[in-house]
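Complex shown without one protein chain; remaining protein chains in place.
For chain A:
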Amino acid sequence: MVFRLRLITAIFVARAVMWLVRLLGRGRGSSLPGMVALRICPGILAHLARQARRGVVMVTGTNGKTTTNNMVARIAGEAGYRVVVNAEGANMITGITTAFLRKASLWGRVDCDYALLEVDEATFPRVTRQVRPDLVVVTNFFRDQLDRYGELDTTVSLIREALEKLPGTGLVLNADDPLVASLAAAAGGEVLYYGLGEHRRVTSSSSAAREGRFCPRCGQELAYAYYQYSQLGNYRCPGCGFSRPPAGVEGTEVLPEERRTTCRLRSPAGDYELVIPVPGLYNLYNGLAAFTAGLVLGVEPRVITRALAGYTPATGRMERFRYREKPVLLNLVKNPTGFNEGLGTLLSLPGPVDVLIAINDNDADGRDISWLWDVDFEVLEEEHRHVNLLVCTGQRGAEMAVRLKYAGVPLEKIVVEEMSRAVERVLNGPGKTACLLATYTALWPVERILSGYARRENRVESLPSVS
């Protein structure tokens, strides 16, 4: 009885907080209500999550959590299921609790088929102690915000140890990432792998910022037949024989385009064409992960591909805007791997491009910004004609400018500006397109300023027809 009382009080107070946050217009209130509710009723998350009728799916890993989880949500929605989803990337225990609170009645009833939760890697053990997932999707492991997580090995062990306490939980794993694939035996449930096959864009040499290239089992350096990017690829350990497992869901004939990525897809349920309406190889990986999760949830493959073709990105995940006639792209950057992919996309845009880079160093961004020196900005030295102007902003904009200078970018192309001036400058720059890259806490202010000028443009109808 005491629990019921605490539960109802918690929900009531959380509702009041949600209402206040909205009234004051401060932040998006994606974690505060959960924080308050957990304080009043620590068991609330477990209680609410248990009510998901068909189960709980969690997505974790370094990059692509938000995108993958939103894609899974779209698939479940398309299949007619009711879902609870933490769609704004609020992936700590407070944000996850808030997602449930939004769907809970005053009496603590949640009417949903699936809970689809993106979970921060470091929070994963804590969340899984309270909520038992039926399926866990792991995207990849890259070096990220080291001052918060410690080293990459520590992160992988955290997830492994948490999975070992979840016997029977199903896994959807990225076959191309040795660190992820090494988790296969941890939970003891069914494992389905996804991955990309060899295609025109694979390389035989590796880019910088690779860290996961040692065998996660025996520590020897892995041998690669080819790389997709970073440590993702076709690997084999010469020491113990650990190698890329065959991917049940595999993309081949990859076709990267400016606005979308397509591939042929081989799966246990048959062969399909997969269209992801966002650019970048890494988004194709997110699509493959979501497709595989959809299969495990029992959704028809045709329904899955239709849902994915209609996917619209969340804030700052390759979001498209238009300012007058100028296409504008907004993207989150948070670690070297993601930033390198972002630069690759930037260089594939019609040039010259006006670029904004916003770097903050709050806790959520990582207080240590030395990772900027692990990003290969040197590609901008070779390709500087493709870039019109690089405007640096945010709390550490000045340091970003130093990084570009030492990458060999011509000085006259580097500018440091306060944020609203910076956004204005790239929008009004003479380039053909604009590309805005921001760290986590810089993303919201940049997005707010940007949407004051530019029109959001993520509707699928606006995509050109297949050519």
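FYI, a residue touches a chain if its C-beta (ideal position, glycine included) is under 8 Å from a C-beta of that chain, and two chains touch if they have at least 3 such contacts; residues count from 1.
Following the convention adopted for this analysis, contacts and distances are computed from a predicted model.
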UniProt protein name of the chain not shown, from "Lipid II isoglutaminyl synthase (glutamine-hydrolyzing) subunit GatD", "DNA repair exonuclease SbcCD ATPase subunit", "Sulphur transport domain-containing protein" or "Tripartite tricarboxylate transporter substrate binding protein": "Lipid II isoglutaminyl synthase (glutamine-hydrolyzing) subunit GatD"
Residue touching the undisplayed chain, where the options are A:111, A:151 or A:190: A:151
Candidate in contact with the missing chain, chosen from A:193, A:242 or A:371: A:371
Residue of A:222, A:401 or A:427 touching the missing chain in the full complex: A:401
Touching residues on chain A - with respect to the absent chain: 146-147, 151-153, 211, 214, 219, 367-374, 395-396, 398-399, 401-403, 405-408, 414, 416
